[in-house]
Each structure stands twice: as structure tokens, then as C-alpha cells.
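If you scroll down you'll find the structure; I have some questions about it.
Every protein chain except one is present and positioned as in the full complex.
Now for subunit A:
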Amino acid sequence: MNLASLAPLAVVLPILGAALTFMLIRHSRAQRAVSIALLSLTLLLECLLLASVWDGGTFAVTLGGWLPPWGIVLVVDQFSSLMLVVSSAVSLAVLVYATGQGMADGDQDAPVSIFHPTYLILVAGVSNAFLSGDLFNLYVGFEILLTASYVLMTLGGTGPRIRAGVTYVVVSVVSSVLFLISIAMVYGATGTITMADLAIKLGELDQGTRTLLHVMLLVAFGIKAAVFPLSFWLPDSYPTAPAPVTAVFAGLLTKVGVYAMVRTETLLFPGDSLNTPLMVAALLTMVVGILGALAQSDIKRLLSFTLVSHIGYMVFGLAMSSVAGLGAAVFYVVHHITIQTSLFLVTGLIERRGGSSSVDRLGGLAKLSPLLALLFFVPAMNLAGIPPFSGFLGKVGLMQAGVELGTPLAYVLVIGGVLTSLLTLLAVARVWNRAFWRRPSDAEHPDPVLLATPAARVTGPGAKPNTVTLLPRTMVGSTIGLVVLGVGLTVFAGPLFMVSDQAAHDMLDRSSYIQAVLGEDTDVPLVLTAGGGK
């Protein structure tokens, strides 16, 4: 009996919470208590999982008494447990933020009370995708989180949300169909869908079939991860959703796609057969994404474009298939989940405080709310990769790995990465200059909220409660929590890099994963590298 055999609870607890909150749909206070308590419990469990995997190595849990090549397994290795901990921490912060928003707005009506069950199901789907050791179970995890995300995306059913929701649902369904087609082909070619078993059997196929299956899976995951030619849907659909929903989508959903790509590249199709196309896609994702961000005036849309652009860094790290590159990519995923989510949460606060999220209508927020300015400034600089922060460390890790690899394309990507970093700085500095530095009256179309409040404050202490409703304590508190977590990633970057390098080493080695699932005495085939690799 190992602590890691409690891994299924990471999926079961949120689903149980969803059922409970659905029963408590008329009691919003109890709903909030149940969902926050269960999510905290899940986070605690996942921290324990991470600790036990760190000591005891990769662990597989077989479900339903069917042994691995036939039954479904959940696999806890360092990468998946690290992703579980980060994703649950972020989703807990967003949940607290969302309850704060709900309480401040006083909306107790029906559409919002559906939020808690749906949100918990989303978390369960994300956990399931991270834990799954079976390709079809991964598909089910994706579907769970996608279906929950359809509901969250169109929460309230207003015109713009429905419009954005249609694009999102259709694109997601098409990508799911592609994924399902690839599963069918994989099963037809090998007769198994357990990932550890596939890792062995896919290597025995001939090169053409292998490449076809590889490309199919990468395209399906690429749509979900928003890699360049397949990223068109993201900036269109994310910004219209409610602030906490956008925050959790931006932080988690694309990263589940990246996670699946990492597994495809390292476990199923090791070697460097598709590394060159992946590198080109990474470069285009970075540059095109950030150029799109520069054209936007709405902060949420701008952040959605930077989200797309920074996916490119992770794909770059993945495409190098060296321990240094993959380790830096793992570190970057952890960093980016935290930072991107906190930036979207801060944008939600800006929208409350300034009445709008368009930089044309904002101004002078640095003076109106210095705390808000600080909360924006720290993650924004972190995202742009300014030296002390974790964004800088992650990027340096990627650049080092790129230079180590030494191919001309890797150098082009290193240059592209630096350029993207500078352009990100330009994009967030524009937001900073317009929304925070200038006077409210200098904005092109200042929002009435901006101009009204200073006057109200002058009238005396009676205006104080007004400011409190604009920025409720729970919302600010959870945002501060996430920003501090982001800074914490900088402070503890050393240990975190150690964990991610170890995870990368284990993923590239594959033997611990395969032997944990199929038994100690399984022969792990050697990785065939076409170009000799590092």
C-alpha cells in the first residue's frame, strides 16, 4: 500500500464535490464552502502525491482489477504530479476569486449557481487528463474538461458569449473528432491503447504508419494547445468569458494540450523525427502570436495573444528533445500557468476598478489603486522575462538548451525567443503606460467609473465602502496569493529546476514509466534517433 495509490482521488474528489454542490444548488453559501473545502483537500492530496513520487519514483494505479495492457491505468510520475499540484493550486485561487466576485455582485440567481458544479467537473477533467496512462482515458479526460468549459464559456448566455461559444465549441469538437480518429488508427495499427504498451508497439511499426499516427495526434493536440496555424480560435473565444473563467482557461486548458504533446513526443514517438516542423511551428507561434498582441487595445485580448505566443516557448523546449530543453519547457509550463492566470485575474480587477478592460478607456489606475498597479506590474514583468523573475529563468533555460543543440534552426529560434520576449515587454508596457500611468482624463474615451470615483472619495469617509465593493477583499486576496506564488517560483527556482530536469530525464528515459505500468521485467526498446540526437 503506497500513498500514491490514492491517486484516483484527485479525480474522484472534485466529481464528488460537483455532485454535492449540484444538490446544494439552492444554498449558495454551503455550495461555496463545499467546493472550496474539497478543492483544498484535492490540493493537499496532490502535494502528498508529489512528495511520494519524488521519493518512490513513478507509480501506476490499475483500475477495476484489469491488468495494464487491457485495463485502464492512472500513472503518477514527476511531470504529472507537478502539473497536478500547480493546476489545483491555480484553480483553487481562481475559485476563491470567483466566489468573491459572486458575493460582491450579489448574484444568487440560477445561472451562476451552476458555476460551482461545472467548475469542479472541469478540475476533475484536467486531473484525469494529467493522470491518464491510457490514450482513450486521455480522450475522456479531454471531453470532461471541454464539456465543462463549454458551459463555463457561455455562462449567462449573453450575445457575445454565445457568439464566442459557438466558435469555441465547433473547433473543440473538430479537434476531439481528430483525436478520436487517431485513437482508432492507433488501435487498428497496434491493438492497444495503453500508453506504456504503445510506447513499445509503436516502435515496431514501419516508418510511414508511425509518421501518420504521430502527425494525427500532434494536430489534434496542437488545436487544443493553440500552436500557430491552429491557434486562430483562442483569441476569438477566450476574452468574452467571465474574468475567472478566462483566467482558468488560459492557465490550464492549453497546458493540458501541451502536456499531451509532451507525452506524445517523449513516450509514444521518441526520437527526433518531427522536431524540425515542430521548431518551425514554435517559431511562428511565438512571433505571430506576439505581433497579434501588439495590435490589440483590449487587455484580455492582448493577454490571449501573449498566451498563444508563449505556447511557442514550450513547444520549442519540447522540440529540442534534450534533457535541458525539456526540463526548461516543464519549468516554463509551471511558470506560465501561474503567471498567465494571475494576469487575467488582475485584468478582472482592472475591469471592476476602471469599468473597462480596453486601454482606450482606462487611465490613472496607478494613482487610484497602487495595490492594483503592483499586482499588474509584477506578473507583467514576469511574463516579459525581466531578470529576477521566473519568466527570465525559464527563457534562459530554453536559450541555453537551444545554444547547446547548436543547429542553425535552434539559433533562429533562440533569436526569435529573445525578440518575442522584447515584444511582450512592449505589449505589457503599452498597457502599463495607458491604463496605469496617464491621467484618467487623458484616456481617449475615459470610463465614467474612472472619473467619478476620485470625486466621490474627496467628499469624505462616506465614499470608503464604495471602493471596497469595487475591489472585494477575497478577489484581491486570491490574486495576491497567485502573484506571490509566481514570485515564489522565482525564489525557489533552483529546486523547481531540479524537479523539472529530473522529470525531463525520466520522460526521455521512458524506462521508469513503462516498467511502472507493465512490470519491472519489461524490456524497454532503445530510442531510435535519426539525426543521432544529443
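Assume a contact is a pair of C-beta atoms (placed from the backbone, for glycine too) under 8 Å apart; a residue touches a chain by one contact, two chains touch by 3 or more; residues count from 1.
Here is the rule we use: contacts and distances are computed from a predicted model.
This complex has a chain not shown, and the name its UniProt record holds, of "ABC-type glycerol-3-phosphate transport system permease component", "ATP-dependent helicase Lhr and Lhr-like helicase", "L-cysteine S-thiosulfotransferase subunit SoxA" or "Na(+)/H(+) antiporter subunit C", is "Na(+)/H(+) antiporter subunit C".
Although one chain is not drawn, the whole complex shows that of A:K201, A:R438 or A:H505 it is A:R438 that touches it.
Between the chain not shown and the residues A:R163, A:K201 or A:H505, the one that touches is A:R163. Interface note for the absent chain: among A:V174, A:V396, A:I415 or A:V491, the touching residue is A:V174. Between the chain not shown and the residues A:A98, A:I183 or A:A199, the one that touches is A:I183.
Residues 136, 140, 143, 147, 150-151, 154, 157, 159-160, 162-167, 169-170, 173-174, 176-177, 180-181, 183-185, 187-188, 191, 236, 239, 295-298, 301, 360, 367, 433, 437-439, 441-442, 444-445 are the ones on subunit A that touch the missing chain.
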